[in-house]
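First the structure, then my questions, so here it is.
Excluded from the complex is one protein chain; the other protein chains are retained at their positions.
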Amino acid sequence: MAQYWYSTDKKALQTRLRRVEGQIRGLQRMVDEDVYCIDILTQISASNKALQAVAVELLEGHLGHCVAHAQAEGTEEEAAAKVKEATAAVSRLLRS
Amino acid sequence: MAQYWYSTDKKALQTRLRRVEGQIRGLQRMVDEDVYCIDILTQISASNKALQAVAVELLEGHLGHCVAHAQAEGTEEEAAAKVKEATAAVSRLLRS
Amino acid sequence: MAQYWYSTDKKALQTRLRRVEGQIRGLQRMVDEDVYCIDILTQISASNKALQAVAVELLEGHLGHCVAHAQAEGTEEEAAAKVKEATAAVSRLLRS
Partner (left out) sequence: MAQYWYSTDKKALQTRLRRVEGQIRGLQRMVDEDVYCIDILTQISASNKALQAVAVELLEGHLGHCVAHAQAEGTEEEAAAKVKEATAAVSRLLRS
């Protein structure tokens, strides 16, 4: 199994993801309990923000380790490819 | 318990929310299995999109029922307040 | 020429749009003056927010007038179509 910068300390990421999972279950309860649409929409915004925060944490780790490593050890093409890959991931996040 | 437009047919919303919940658990598995950061980021974008699709479905129902009802039955102030409330929810979604 | 809710008072919308136009020209000056990338990115975020605020103002007016009119005067199909059209516009904003 490959090892990445987060491999030695998954707790923070996992805690955040479990919290988002709990928020999504909370949304299902709100629908079960006939909660007002606007309150459900507000909770969806909160869940989205929590998910984006996980993405930003992952991006920071990726830039500081995987991309940095390619820039230090790889060829110019490899480093440029890693940067392009990270920027494309940001572009997808902006569209989601 | 209040009844809303979705109260009689919760299945579609619940199915979507359960799918998002499954995606979030999938993200946790990816972290457990040391998956490459970019692939996790791509999955986060997909989960965000799925969550936004739930929000859009809720918004459409809300506009067609709760806001429409206020516009048909309520005072001008009540109708304007319902529109402002819905627009504020859209604003929060745009920031999330 | 068709008349819409904003036709009698375009000033507010036009003022906001001219401000955004000024911000975009400001971005061009920043590039001309070799300003640090992060500062330009920060200004792009501010311009995006200003543009989204124009969209939210337009959406509120549209829901309170065009959609409300269809719900009051139109057939059920016409009203539903107007709601779907507005929700699709929100969906595009969420993806932009």
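So that you can tell them apart, the chains are marked A, B and C in the order they are listed, and the count of residues begins at 1 in each.
Everything below uses one rule, namely that a residue touches a chain if its C-beta (ideal position, glycine included) is under 8 Å from a C-beta of that chain, and two chains touch if they have at least 3 such contacts.
Note that this is a predicted model, so its numbers are computed, not measured.
J.: To test your reading of the contact rule: which positions on chain C touch the chain that is missing from view?
T.: Missing-chain contacts on chain C: residues 1-7, 10, 13-14, 17-18, 20-21, 24-25, 27-28, 31-34, 36-38, 40-42, 44-49, 51-52, 54-55, 58-59, 61-62, 66, 85-86, 89, 92-93, 95-96.
J.: In the full complex, which bits of chain A touch the chain not displayed? Write them out.
T.: 52, 55-56, 59-60, 63-64, 67-68, 71-72, 79-80, 83-84, 86-87, 90-91, 93-94
Convention: only the chains that are shown with their structure count from here on.
J.: Mind checking the centre-to-centre distance between chain A and chain B? Centres are C-alpha means, answer in whole Å.
T.: 19
J.: Provide the C-alpha centroid distance between chain A and chain C, rounded to the nearest whole angstrom.
T.: Using C-alpha averages as centres, the distance is 28 Å.
J.: So which bits of chain B are touching at least two other chains?
T.: 52, 55, 59, 86, 93
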